[in-house]
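Only one protein chain is missing; all other protein chains are in place.
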Amino acid sequence: MTEDQRLIDIKIDELLEKVIGFHAAGYRLVQIGCTKTDVLEINYSFDKDYNFVNLRIVIPSVDIEIPSVSSIYWSAFLYENEISDLYGIKIKNMAIDYKGNFYRTTVKYPFNPQNTGSSGEGIPS
Amino acid sequence: MTKRTIIPFGPQHPVLPEPIHLDLVLEDELVVEAIPSIGFIHRGLEKLVEKKDFIDFVYVAERICGICSFIHGLTYCIAVEEIMKIKVPERADYLRTIWSELSRMHSHLLWMGLMADSFGFESLFMHTWRMREKILDIIENTTGGRVIFASAKVGGVRRDIDSATLKSISKSLESYKNELKEITDIFIKDSSVQHRLVGVGVLKKGQAYELGAVGPTLRASGWSIDTRKLGYAAYKNIDFEPVVETSGDSYARCVVRIKELFQSIDIIRQLAGKIPDGPIEIKITGNPDGEFFARTEQPRGEVIYYAKANGTKFLQRLRVRTPTFANIPSLVKMLPGSSLADVPVLVLTIDPCISCTER
Partner (left out) sequence: MQFFVMAKTVLKSLFRKPATVKYPFGPKMLSEFARGSISIDISRCIFCGMCQRKCPTGAIVVTREEKTWNIARLKCITCGYCVEVCPKKCLQMSNQYTEPMLTKHEDLYKNA
């Protein structure tokens, strides 16, 4: 293992409070990324002095709205627009909301679990 | 009140090697606001991981970016190796580090050339790229490719460099230093270069950290943060300190990259002296199961590969956060207050690589 990585599972309504805590402690936002398993997971990664910490929220369905952290970390708006464009997750109060025009994809919400349509066609297996 | 004009900048613009679009709100000649927009070249490479064997995917990962291709492949390998708890042979670690540094050098020289081009110094651009060609020759002689190395693999590396070649590389780089200094001195000392770079696009120390900037953009604002210090591959055995500048303007970002060039030569010299003998790869058995965030330092900054596997030969998710993605917010905050003529310089100063940003 090159480094220890802490992973903290939290609930959606705890998110803002926890992120404010990280901001106050002087962490920088490394990335926000969504993962599709049976449910949708969003990882918020922070780093301070090479100390890597992850917050994870689990979203049972795409209809649930999650709060934006872009009022705390302004740079988060890019990651959040990416998630909402690729997965179709609704995010409230983003600093800049591109309303689905951040990524110009032919298929709307290509990574969305309900989207089983034409994605992946034409790829050599 | 002055009249406000909105100027669309990009995605096609002579200074931009890759498509990014900026809506610039201007008051006379001054930018007051900038709204970025990307997404012209989203290729869906992250989705492709669900269709490709995790061992074969390294070839796709390498092609996420054409300039830092090796480090992309390397980071992918590190992510999978960490999940599978594989210890890579030490010689492979050293070779990976040597190639990482060579690719950092060729990327920085490419950037310097483009930068010279963006402020209109065409002959400097030509000379910088003449210097870059020598690095590309070394890369071609050791890996077979000029920009796509195809040398990283899960469990080690695919090629070896014999010790005679390593010695000659490290020796030729020493003499290369003097030639390089002649070119980099122009960037550092020439008045016309300074005129275009000093004080342009200042990113204050606190601001850079707050906006999540990475790589030379962050280090030019006075932060000594370099992911290589985590000690992945062979960096744990190497003695180096991150290059830091404090003024935070375009000139500082240029100086950081120039100093990193010389630092890379020094790192390669150390590596060539320390490299142990032994195997260069180990056999992989089984499939990965678990998750890991691999972090490495690319020429442009920190890159994150998040891999999640569920015990099959296809990864469940691969997320790539490239350094340019993290640097776009800083660019947006740098632009207000600068004049329209400085916008091309500022866009290039973060070393944008939009294709890898969108994957």
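A and B label the chains in the order they appear, each numbered from 1.
Here is the rule we go by: contacts are C-beta pairs under 8 Å (C-beta built on N, C-alpha and C of every residue); 3 or more make two chains touch, one makes a residue touch a chain.
Here the structure is a predicted model, which is why all the values come from computation and not from measurement.
K.L.:
For the chain that's not shown, point to the residue among B:G144, B:G290 or B:G337 touching it.
P.N.:
In the full complex, the listed residue that touches the missing chain is B:G144.
K.L.:
Pick from B:D56, B:E174 or B:D289: which residue touches the chain that isn't shown?
P.N.:
Of the listed residues, the one touching the omitted chain is B:D56.
K.L.:
Sort through B:H21, B:H42, B:R104 or B:H127 and give me the one touching the missing partner chain.
P.N.:
Answer from the full complex: B:H127 touches the omitted chain.
K.L.:
When the complex is taken as a whole, what residues of chain B touch the one chain not shown?
P.N.:
52, 56, 59-60, 63, 123-124, 127, 130, 133, 137, 140-145, 148, 150, 158, 182-183, 185-186, 189-191, 194
We adopt the following convention: only the chains that are shown with their structure count from here on.
K.L.:
From the mean C-alpha coordinate of chain A to that of chain B, what's the distance rounded to whole Å?
P.N.:
Those two chain centres are 24 Å apart.
K.L.:
Residues of chain B touching chain A in their complex?
P.N.:
35, 37-40, 42, 44, 46-48, 50-52, 78, 82, 209-212, 225, 227, 229-232, 292-293, 295, 302, 304, 306, 308, 310, 316-317, 319, 321, 325-326, 328-330, 358
K.L.:
For a test of understanding, state which residues of chain A touch chain B in their complex under the given definition.
P.N.:
That would be residues 1-3, 5, 28-31, 33-37, 43, 45, 50, 52, 54, 73-75, 77-79, 85, 96, 98, 101-105, 110-111, 119-120, 123, 125 of chain A.
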